[in-house]
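With one protein chain withheld, the remaining protein chains of the complex are depicted in position.
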Amino acid sequence: MAKMVRLISKYCGNVRPDSVEDYVKAGGYAALKKAMGMGPLDIIEEVKKSKLMGRGGAAYPTGIKWEQAYSITKNPKYIVCNGDEGEPGTYKDRLMLGQNPLQLIEGMTIAARVLDAREGYIYIRGEYKAIQETVKKAIENAVKAGYLGDNILGTQFSFHLEVVSGAGAYVCGENTALVESIEGKAGRPRIKPPFIKNAGLYLKPTLLNNVETFSCIPYIIDNGGDNFASYGNEHSGGTKLVSLSGNVENRDVYEVPFGITLRELVYEIGGGIPEGRTLKMVQLGGSSGACFPEAVLDTQLCYKDLKSKGISLGSGAVLVLDDSNCIVDFVKCIMEFFVHESCGKCTPCREGNRHILMLVEKFADGTATKADFEKMKRICDTMKYGAFCGLGQTATTALITCLKYFKEEFEEHIEGKCRAGVCSLNGKEAK
Amino acid sequence: MKGTVVSEVLTKYDNSKDRLVQILLDLQEESGQNYIPREWLEEVSQKLDTPLTKVYDVATFYAMYNLDPKGRYVIEVCKSAPCRSRKAETLAQSLEKLLSIKMGETTADGLFTLQHTSCFGACDISPAIKIGEKVYGNLNEDKLAEIIRAYREGQK
Partner (left out) sequence: MKTVNILIDHINVNVPEGTTILEAAKKVGVSIPTLCYHPDQKVKANCRICLVEVKGSKGLNTACSTTVWDGMEILTNSKMARDARKTVLELILANHPQDCLSCIRNGSCELQKLTNEFGLNKISFDNVVERKAKDNTNPSIVRDSSKCIKCNRCVEACNEVQTVGAIYNSHRSYEYNITTAFDMPLEESTCIYCGQCSLVCPVGAIYEKSDIDKVWAALDNPDMHVVVQTAPAVRVSLGEEFGDGRGGIVTGKMVAALSRLGFNKVFDTDFTADLTILEEGTEFIGRVQNGGTLPMITSCSPGWINFIEKFYPECLPHLSSCKSPQQMFGALAKTYYAEKAGISPDKIFVVSIMPCTAKKYECTREEMRSSGYQDVDVVLTTRELARMIKQAGISFDSLEEEEYDDPFGITTGAGAIFGATGGVMEAALRTVYEVLTKETLQNIDFVAVRGLTGIKEATVNINGMDVKVAVANGIKNARLVLEKIKSGECDYKFIEVMCCPGGCIGGGGQPVGTTNKDRECRICSTYEVDKSMPLRKSHESPAVKAIYEEYLEKPNSHKSHHLLHTHYVDRKNK
């Protein structure tokens, strides 16, 4: 496994998750100590040099985000961590939060130092309740040890962190929905502008990053932005946590340098397809991500290379499907997810998802006609270009890309054939 | 003097409206039947001086809340793509057979409720289910039967 490196996951499994003692002994909190002696702009400069891009999915350059947050003069400012991790197939934040939350806490503390923020929140999905307790313990212990809370490391700098639970809503991964949820409301996205950097939590300037993004910060400060960047390629700096799932031999979270190919990921690190089956499809970035066949696997894991193929890295989830799966059945499953998770606020997403699901169900039933392709396309386009937030805009990515690469499977269903033998095609018989 | 269940939970969160999501999670746990009774939501609305409609909105928005009583153990079967690729629908069928109920129903003894859920991040061990906070993965029919038996016995 020459392709794997451990920069940000290096302490995972080697320290007790809530033990400050273990973490410090292993080298933790060196970055915060260093940061205390650095100016905010110097810290931002290192983050910029690292070429770190937001790891939640939007891939916005973290250094620039911090710089913008720093330039906003209104106070107070909040630091918020997105640990909602709702994208199916993604469980990397579970690893970071569950095995080494202190690194995240350290990263957030450094961010607070930069922005002179006094309060921060770690929003963790409700399904990770046990992990929330671990993180709360870690926070408590960090406060006791003087790394968090009042007068950090004996200085005037104080920063308080609190864990906030979600309660089962994928849409809360969207920044503005997430702050609504922290404020105790239903997580429906807000209209933008204002952006959360100006008016986020409690309508105050808010810096919001993903668990993985904040967890990269200590390494960057400790070793320098250039060092981190050098692990990736020219366009994408550092390493990425990828979550492998589906029909692949070694399902786990792996830290890999940018520039690795998807083929290496699936066949070398992932160990290939079990039970002698063949690969049918890979979906990258979770249920909102693009689907593609084996031929696309030589693409590099790199924001630019992926983009040239019309693919987003998203959360870094890699879902592998073998030939026992049916594409129509898979898309049906994806659409069921989005029908369940749409917040309902805007017309395209509220109404569009369910109509697409009904149309895909017609394919699964064998009752679809050629005209249904056009109907699906109309709704897909309207959602992609016209939905209120990212959820609606990406809900049909799987369908759109499956129609691009696997349209013949849909066409076969019109003829009453499911090559994987998954769909019942009941409607066809009834007809 | 001991306050009501609601007032005790509210006190834990300084009677703060901002903590409504957490407050309702705690109340659901307190109910013992995995749901939030209507009277409790009304009490929350009054004590937090926030319209009942807004409390109701939160309670109906998030998937983890139930407004009707559920079984003591809610068994959640993941229906997202990673689990489906590992044939999670057979888990649902096995559970329906084992418990003699359909998805969405509760056993007559009030012990188990069976329902679907979105991905809860156990994709490394899919197909997976969740019972309360506990996650079980790499499941097949035999393992499921064992798990259910253990819960039933733990009951006695």
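As written, the chains take the letters A and B, and residue 1 is the first residue of each chain.
Just so we're on the same page, a residue touches a chain if its C-beta (ideal position, glycine included) is under 8 Å from a C-beta of that chain, and two chains touch if they have at least 3 such contacts.
As the structure is a computational prediction, the values presented were derived from the model and not from experiment.
*Asks:* Which of the visible chains would the unseen chain be in contact with across the whole complex?
*Replies:* A, B
*Asks:* Among A:Ser158, A:Asn198 or A:Thr382, which one touches the chain that has been omitted from the display?
*Replies:* The one listed residue touching the chain not shown is A:Thr382.
*Asks:* Touching the absent chain in the whole complex: find that residue among A:Arg118, A:His235, A:His355 or A:Lys417.
*Replies:* Here the residue in touch with the unshown chain is A:His355.
*Asks:* Residue by residue, what part of chain A touches the chain that was omitted?
*Replies:* On the side of chain A, residues 169, 171, 186, 188, 191, 339-348, 350-355, 358, 375, 378-379, 381-382, 384-388, 393 touch the unshown chain.
*Asks:* In terms of residues, what is the contact footprint of the unshown chain on chain B?
*Replies:* 38, 41, 45-46, 51-57, 60-61
Keep this in mind: only the chains that are shown with their structure count from here on.
*Asks:* With chain centres defined as C-alpha means, what is the inter-centre distance between chain A and chain B in Å?
*Replies:* Centre-to-centre distance between chain A and chain B: 25 Å.
*Asks:* In the complex, go through chain B and note every residue touching chain A.
*Replies:* Per the stated touch rule, the residues are 16-25, 54, 57-58, 61-65, 79-82, 84-86, 117-126, 130, 133.
*Asks:* Taking the complex as given, what residues does chain A use to touch chain B?
*Replies:* Residues of chain A touching chain B: 85-91, 94, 125-130, 164-170, 181-188, 243-247, 251-253, 283, 287, 317, 319-322, 325, 329-330, 333-334, 336-337, 340-341, 343.
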